[in-house]
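Removed from the display is one protein chain of the complex; every other protein chain stays in position.
As written, the chains take the letters A, B and C, and residue 1 is the first residue of each chain.
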Amino acid sequence: MDVAVSVNGTVYERDVEPRKLLIHFLRDDLDLTGSHIGCDTGNCGACSVIFDGKLVKSCMLLAVQANGAQIETVEGLSEGDELNALQRAFREHHALQCGYCTPGMLMSATALLRDNPSPSDDEIKTALQGNICRCTGYWNIFEAVKAVAR
Amino acid sequence: MTTVAPERTEVQKGWIGESVARKEDKRLTQGEGVFVDDVKRHGMGYLHFVRSPYAHAHISSIDVSAAEAVEGVYGTLTGEEVAALTDPFFQIAGAPGGAIRDFSLALGKVRYVGEPVVAVVAETRELARDASELVEVEYEPLSVVVDARKALDGEAPVLHDDAGANLMWEGVYEWGDLDAAFAEADRVVTIDELHFHRFNSTPLECDGALVEYNRGVEQWTIHTNNQFPGFAAIMMGPAMRVGIDKLRFVTQDIGGGFGNKITSHPQLVVCCLLARKLNRPIQWTEWRTDFHLSMSHGNERWFHETEVAVKNDGTLLGFRTKALDDAGAWLRYEPLGGVIWAQVAPGMYKWRNIRVEFTQVATNKAPVSPNRGYSRMQQLWFTERVIDIVARELQLDPVEVRKRNYIRVEDMPYETPNGCVYDSGDYARMLDTALELIGWDRMDERRAEAASRGMRLGVGIGSTLDSGTNNFAQSRLINPELQFSGNNEVATVKLDIFGEIVVTLGTTPQGQGHETTAAQVVADILNCSPDDVHVRAGHDSYWNSHAGFSGTYASQFAVTGLSAVKGATDMLAAEIKKLAGAVFGGVPADALELADGGVRIKDNPEAFLPFMACGAIINANNAGLPEDLDVTLNCRYVYRPPFQVPDIERKFGNLTLTYAVQIHVAVIEIDPDTGYYEIVDYAAVDDCGKRINPQIVEGQVMGATAQAIGAAMHEIFEYDEDGNLLTPNFYDYHVPHALDMPPLHTGAIESPSPFTPLGTKGMGEGGGAGIHAICAAVQDGTGKIVTDSHNPYHRVWELLQ
Amino acid sequence: MNVSGDRTFDAPRATVWRVLNDPASMAKVMPGVERFDVHDDKRWTAHVKIPLGLGGLKMKVDMEKVEEREPEFAKMAIKGAGVGAMLNMQTSFDLADADGACAMKWAAEVKIAGPVGSMGQRVLQPIVNQQVEQVLNALDVQVQEALRAE
Partner (left out) sequence: MLLREVDYAKPASVAEALALLAADDGARALAGGQTLINVMKARAASPDALVDLNGLEELKGVDLGADGTLSIGPMTTYAELVASAEARARPILGEVCSTIADVQVRNRGTIGGNLCSNDPTNHLPPLMAAVGAEMTITGADGSRTVPASDFFLGVYMTAVGPGELLTRIHVPAGRHDGFAAVTLGVDGTCIVNAAATLDGKLRIALGCVDAVPVLVEADSVDDVRDAVRAAHLDPPSDVHASSEYRAHLAGVLAERAARQAVG
C-alpha cells in the first residue's frame, strides 16, 4: 500500500506491506535508526515516538496507519547539531548509560514537558512509566527531566 | 535522592576524580549511536531461527524444502550441515561435562524450549519468519527434568548421553579445620535449604549480528554486540577450523550487556556459515522472546544441609554446605561458575573454616551464562543469609553480628582461607554510613507509624564484594588440563600527524563510559583536556588493540583497561620528551614538561614544541632525525596484573586482584492482608577505591540497585513441569519501571587499591547486596526466615500464613 | 495441565458408547472442525480451527485410540500441531450405567507447547475449561440425536 508519512517535517512516500510495523518502517525503510526495539510485547517503550501530537509506541501501530500522520522521533530533537535543553540535561545528569532506551525516554519526557512544563516528581515518574531502562535505575533520568522543568 | 560525598583520600588536581560529562552522550541522545541492528549492507539476508517448541525431544526428521521453495528465501542451515562444517565447541569442563558435543544448531535432539534447530535466510525479516513456519520438524517428545534437585535421580531423563548422566561437574572445596571449628562452637545453626533463583539482567537490546564473508581472503567481519570477543573468538575459531585472524569483530555501541552478551558464539557461527554458504551478508536480530527463551540465564543455585559453627556471642567460626548449581541444557561458559564463587568464598567475614561440596547439573532449561555478579552473587547472598539467620537464631542484632565478624580495616590486605587477597576496605565504616543514610536510629518510630496504618515495616542489610580482574588460572581448579592463567588488556595511544591524540581500547563498553574515563586518564598525563583526546568508539579487532582476555566483563575496566591506557600514555609522554629533547638539541627528558598542548623546556618556556609539530615531524618530516631515536609516537601497552597459578590440589591462591564493596539497606512496607510490599526507602554505599569519574561510578551503583530490586521482587525465569518458560516477555517478566523506584540515598568512601596503578578497583556488579537487603527486610517484616532470593507477593503472603 | 470431571447423559450406555466411537459424531463434537479424515477405526485426523476470540488457531490433530474395553472404557492419544502451538493430550473416559442414564467419568492430561503454551495458565486454563465444556455440550446433543435416530 502507498503511504505518505511526515517524519520530523520531511514527507516520505513509500509502498509498504500492511503487516509492517511502524517501528520497522522507520528503522528499515526510512533508515531512521534512532528509535529502538527492546521487546516484542509493547512493554519497553524504546520505540516511543510522537504521533500526531500524542506519545505512542511505534511497535503497536502498523506503518499503513501512519499514512498522512505527522511523526516526531529522536532525530528531530536537536537544534541543528546542538543538543536541546533536555538532551543536555540527560548528559549533565548522567541519565543514560548504554543509551539504548534513551531515544524513547527523551520522546516521553518531551511529550510530558509539552503538556505540563512544570511536572511534579510523581508526574515525571508516571510520564516515564512506559519506558524501561535497565542501566540507570531511572533516578538520574528523573533528575534530568526535573532540571528542564519550569 | 541524597548523596554523601566521600572524604577525599588525597588532595589532587586534574581530571581523574572529576565527574566529566560523557563523550558518548552527544551521539546517544541524538539517536546517532550505532547499535548492531543499525548496521546494514546491500543485499543482506535476514536470518530467522526455527526454535524447539519442546523442552526435550528427539528430532526424527527435518524438511526444509517447502521453506526453500518460497520466492525470496535465500537458503537454510540445519544441524546436520553444521556438524559437517564445524567441530563441536571446545568444552571448559573436564569429565563428565567435557564429553558433551555442543554444536551451534540442535543435532538429533532438542534440550530446551527455544533451542535453535534450523536457520532460514530470506530477503525480508517477515519473509524469513514466514518461511521458518514451513520448515517441517518431526519431534518425538521425551520426558523432561526442570528441577535440578531431581536431575541426578535414577528416573530423570539424561540430556547428554555423551556425558552419561546429568552431572556436569563436581568438586569439594575445604579450607581450614572444620572439625576443630565445630568442636569449638557453642552452637551449630543448621539450614536445610536455601535457593537462589534463575533470572538475568535482560539488557534492553537483545543479541544480534551482521556478518560479511570476504571470499577472497576467506575472512569474516562480524558486526555484533558480543561483549567478550576474545572469548567468542577462542570458541569460534577452532570450531570453524580457522585461525582467529579470520574472525574480525566490530562493535560500536552496545545496548547493555551485564554478562548476558558473552555467549552468543553459537548464533554467530550460524551467521558465519550462512554468509559463506549464501555468499551474502547475513543479518540476525534476536527478539525479546528469543532472548528470554534461550540466552544467558543466571545460575540458579541451591544450598543444602548448611551447618554453621558459631559462638554464643555471634562469632562465626565456619560453615559447611552442599551447593547444587543448575547449568541448564548446555555448558556455554560453565562450569566456570563452579569456581568463580570462590573469589568471595567467606564473603566479608573472618571465618576461617569452610567446606563447600559443589555440584553442577544439566536440566531442560536455557543454558546459563555470566550475569552481573556472576556466581559470586549467589555465594554472597548465601553468606549474608547465613548471617541474618544466625542472628535470628541467637536473637542478636544483624548489625552487631556483621560488625563482630566483618574483616577489619586493620586486617587489610586480608588473605582469605582460600588464598584470595582482599586489597582494601572499611566495611564497618561503610555500614555505619549506610545506617546513617537510612536513619537507622529512627527505625522504631517508622515501624510504629507503619503499624498505625496496618502495615508491617521491614528493614534489611546486604553487604557484598564486587571482585574484579579475574586470574583466569582459576579455571584450572575445575579442569587442570586448561592452559589459561592471568589476565590482560590493551590500549594504544598515538600522536597523529596533525597532533591529534588518538586512543584505541581493547574493550567493548556497554554504557560504562570508557571513552570518557580513558580520556580523563590520558588528559592528566599529557596535561591537556579530555576534549583534546579522541577515544575511538567501540571495538575492532583490526585495530590490533586487544589481547586474549579483552572485553568488558567482570568488573575490570578501571583496573585492566585504564591501566593499559595509563601505560600507553606514559610511553607516549616519554617518547614526546625524547623527540623534543632531540629537536631542542640534546635536552634531557627531566628538563622537559608537557603543557598547553605541547612540550617545553621547564626553565625556558619559550622553547615550546606543540603536539602538532611532534606528530608532523615523526610522521611526515623526519629527515635529519638522529638514527638512534627510537620514537614512533604510536604506543601500545599491554597491562598484565600480577598473578600466580593457584595451588590446584588445595584450591588455594589469589583469584582476583581487587575487591570493591557495596553495602545496601532496604526499608519495605508489607501489606499483611495481601503480601504486597513496596520499598519505601533505600541506601547504597559504595567503595571501589579511587574513582576516576564519581558520577559514572554512582550510575553503576544505581543501576545495580535497580536490578537487585527487580530480581528480589519480580524477575524470575520460571518453567512449568513440561519445560515451558512462563516468563518469556516483559508482561510476565516484570522489570522495575519508573513508578517502582524508591527514594534512594547513596554514599561512597574511597579505599584505594594498593595493587593497581591508579588505586582503582573494578566495580558495577554490587547488585547482590540489594537482593539480600530486600530478603532481609522481608524476614524482618514477616518475622519468618526467608530461604529464597526471590520473594514475590504470593511468597510473602505465604510466609505470613 | 490436568482436567477431569463427570457428566451424565440421559441415554443408554450403548448409545453413548456408539457416539463416542463414531467419527462422524466426533467431527461434530470437536471445536471448529474444517476437515475430518478417518484412517481406520482407531486412527482419525481432524483439521480444526479452534476459536480463540482474537483469531482462530489452526491445527492438524491426530487421534489414536490406544486402549478400549467396550462398552465402558477408552483411552485416546491426541497430538496436535499448529503454528504457534503443539498439543499433546491423553484423554480417557469410563462409562457406567446409572439407572437408565449413562454416567461418564473423563480425564485429560493436556500439554501445550510453543508460543501459545507460554501465554500462561492464567489465560490457557480458562480457555481449556471452556473448550471442554463446549465439547461436552456438543456431545450431549449428539447423544440425544443418536437416541432419536434409534
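Keep in mind that, in the parts below, contacts are C-beta pairs under 8 Å (C-beta built on N, C-alpha and C of every residue); 3 or more make two chains touch, one makes a residue touch a chain.
Not measured: the values here are computed from a predicted model.
Contacts of the undisplayed chain with visible chains (whole complex): A, B, C.
Contact with the chain not shown here comes from a single listed residue; of B:581, B:736 or B:762, that residue is B:736. Here one chain is not drawn; of C:14, C:127 or C:146, the residue touching it is C:127. Of the listed residues B:186, B:218, B:313 or B:673, the one in contact with the hidden chain in the full complex is B:673. Residue positions on chain B in contact with the hidden chain: 48, 125-126, 129-130, 133, 287, 289, 673-676, 678, 713-714, 716, 718, 726-727, 731-732, 734, 736-737, 739-740, 792-794, 797-798, in rising order.
Mapped onto chain A, the interface with the missing chain covers residues 1, 17-19, 21, 24, 37, 40-42, 45, 48, 54-57, 59-62, 64-65, 108, 111-112, 126-127, 129-131. If you put the missing chain back, the residues of chain C touching it would be 51-57, 83-85, 115-116, 119-127, 129-130.
Throughout what follows, only the chains that are shown with their structure count from here on.
Mean C-alpha position of chain A lies 49 Å from that of chain C. Distance from the chain A centre to the chain B centre is 29 Å, each centre being the mean of its Cα atoms.
Each of the following residues of chain B touches two or more other chains: 289.
Counting partners per residue, chain A has no residue that reaches two or more other chains. Against chain B, in their complex, chain C makes its touches with residues 83, 85-86, 88, 111-115, 117-118, 120-121.
Every residue of chain B that touches chain A in the complex is listed here, in rising order: 1, 19, 21-22, 24-26, 28-33, 35, 37-38, 40, 125-126, 201-206, 253-258, 285, 287-289, 510-513, 695-696, 698-699, 702-703, 705-707, 729-731, 735-739, 741, 744. Within the complex formed with chain B, the chain A residues making contact are 17, 19-20, 24, 27-28, 31-41, 43-44, 46, 73-75, 77-78, 83, 87, 90-92, 94, 96-103, 106, 124-126, 128-143.
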